[in-house]
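The next block holds one structure in the form of structure tokens; read it before the comments.
One chain of protein is taken out of this complex; the other chains stay put.
In this document, chain identifiers A and B correspond to the written order of the chains, with residue numbering beginning at 1 in each.
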Amino acid sequence: MLGNYLKIAVKVLLRRKFFTFISLFGISVSLLVLLVTAALLDHVFAPHAPEVRSDRTLGMYMISMQGPHASGNSQPGYGFLDRWVRPMAGMAEVETVSIFRGAQRRLSYVDGRRIESYLKQTDGEFWRVYSFDFLEGGPFLPDDEKNARAVAVINETTRQRFFGGAPAVGRGLTVDGQRFRVVGVVKDVPFLRFLSFSDIWVPTSTSRSQAYRTDWRGDFQAVLLARDRSGFPAIKRELAARLRQAEKQMPERDLFDHIYGGADTLFEATARALLSDGMRETHPEKLLALMLTGMAFFLLLPTLNLVNINLSRILERSSEIGVRKAFGASSGALIGQLVIENVVLTLIGGAIGLVLAAAVLAGINASGLVPYAQFALNFRIFLQGLGIALFFGLLSGIYPAWRMSKLRPVQALQGRPM
Amino acid sequence: MIRLDKVSKMYRTERIETTALDNINFAVEPGEFISIMGPSGCGKSTLLNLMGLLDEPTSGQVAVDGRTAERLSDREMARLRNERIGFVFQQFHLISDLSVLDNVEIPLLYRRMSGRERSQAALAALDRVGLSSRTRHFPSQLSGGQQQRVAIARAVVGRPKVLLADEPTGNLDSQMGDEIMDILESLNREEGTTIVMVTHDPRLAERTHRTVRLFDGRQVQ
Partner (left out) sequence: MIRHALRLIWNRKRSNALILMEIFLSFLVVFVVATLGIFYWDNYRRPLGYDYRDVWGLEVDLRGEAEKGAGFQESEIFERLLREIGSLAPVEAVGAGFSVPYENSTQTESSDESGRLLTYEVNPVTEGIGGVLKIETVRGRWFEPGDAALAWIPVVIDEDLAHAWFGSADPVGRTFRKATANAKERRVIGVVRDFRRSGELSATSNYLLELWRPTAREATLRNILIRLRPGTPAAFEQELLTRLRGVARDADFEVRTLAQRREESFRSRLVPLVIGLVVAAFLLLMVGLGLVGVLWQNLIRRTREVGLRRAAGASRAGVRGQILIEQLLISTLGIALAMILALQLPLFGVTRFVSPEVLAAGLLAAALTIYLLTTVCALYPSWMASRLPPAEALRYE
């Protein structure tokens, strides 16, 4: 039965080449857009080197301070994190805590050449939370941070720029007038791995200014590596309790008396920053619902288009449908056949869309629009694409099939319009 | 076998109501070969469609094999058509995308049957109409007479009790028409298949057991 359906499906597609072309064009372009979006989201939210442990990492990325007359959202400062979040490393559920600054642009001059690099200040624990691929040497240690040793880990590109690609460990480099000794070289990290990305990593304590040490608001972030996902609730509760305590000792108490934020996964943090008022809570399920709604809205036009085309091409086959009805096909069987045909069509379109998406992503990677981009399709995205294609195929196939199956056999045989 | 009881059929558009059939009563007994005759537009095809459950009467009842159509669900109706009734149309209505064999298999698709059983039954039916050498051809590669023979094979492959033929020779020349008529006669004689045939050709009607005549939607005799 299925074989018969598939045979018919392929025949119909081959017979009406123009219709097949416009259907496939619409399907593959729509899926292309969705797949590229999915690949970008996957790149940001799913575990990828060096953030391979992101499934058991919680972070405090943004905070909001609020008072009766003022409020402000910002990244947390080092002083706050060091005092209230760092000690959570003592919890049984927590493996380690790292505090680091966002990457900043810095200038260097080598033989009169101007080199712009990103510099990230971190602690020694950073290298335990994230798993970098070292090409030579190794990370700096918590001890280096404590003693403000001027050491640096650099990426491959920086080694190329400063040393022409020659081994760099043990050599010195000057960034923004400060001299560092290279202790390790790692593979390039994509720009969109916001937390770990940089060209050069150095101990935080090597900052020119030590003012950051007391700041509650600033440009720092903290991540907590849990031993296991099951520890998440306990960690979240503990941080919330600590925030309540911290409120009593805020430095700008005349201005602010509340501090909001939380230990979030990346997706939760995004939901908190985008959807909540004053970072009070996070509703990842709302963000997910919004994204799905957006997808459905985007698919609306392609679906309508496909429904229209399907209606036309099914009408053309009314004689076939009449015959099948006359020889005992029930409405259900007919709907099944027509929907299967449409799903076959969307799956072919989905396959084309997948190939196109791979090409577009390779193009983005090659264009250098996003530094060190490594956008790629993987099995997860393939499954998502398959799901979307099936959904799309069912959605656009069911209505025309239902309309056609409602026809009385006589009408269908006479090819009369509905 | 098939019983029509006070059957009327009206076509309604927004303004006009046309009566296609008016108070038709008759029964087809098992093993009969009946022809329905009348001038074009008299409602012959409509009558046949009602008998084959392809259309619903405006009033009155159609019963096939003792089961009244109006009480049946879509699924039950489909099953009844599948198992008891076979159709032959004037325009053949073969599916051009399927080979001869696949076309003949269609009624069996809607039964629980293995692929092998299906193709065996289809081959047997094609053999019966003398086309066993053309199973891999497509309808467009066949002559009109051959196409109609494929359509008859399709109609009988499921061993229905009744064959409903709507001007089966209408699109064929007289020689081919005679061939088709021979096949129908032998089906009736040798296998006891009940046949109802619509035609406007008195020559063909003479070869059947009994003729029902229609005029302007009314039964004349």
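Please note the rule applied: contacts are C-beta pairs under 8 Å (C-beta built on N, C-alpha and C of every residue); 3 or more make two chains touch, one makes a residue touch a chain.
A quick note: this is a predicted structure, and the numbers were derived from the prediction, not measured.
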I'd like the shown chains that the missing chain touches, ordered by label. A
Give the residue, chosen from A:Ala38, A:Leu81, A:Ile154 or A:Leu315, that touches the chain omitted from the document. A:Leu315
In the full complex, which of A:Leu14, A:Ala241 or A:Leu301 touches the chain missing from this view? A:Leu301
Sole contact to the chain not displayed, among A:Phe19, A:Phe134 or A:Phe194: A:Phe19
Touch list for chain A against the chain that is not drawn: 18-19, 21-22, 25-26, 29-30, 33, 105-107, 109, 112, 114, 176-177, 207-211, 300-302, 304-309, 311-313, 315-316, 415, 417-418
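Everything below uses one rule, namely that only the chains that are shown with their structure count from here on.
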Can you check how far apart chain A and chain B are, centre to centre, with Cα atoms defining each centre and the answer in Å? 62
Residue numbers of chain A touching chain B in their complex, please. 1, 3-4, 7-8, 11-12, 15, 319-320, 322-333, 408-410, 413
Can you tell me which positions in chain B touch chain A when the two form their complex? 49, 52, 54-56, 74-75, 78-83, 86-87, 89, 91, 93-95, 97-98, 102, 105-107, 109-111, 115, 154, 158
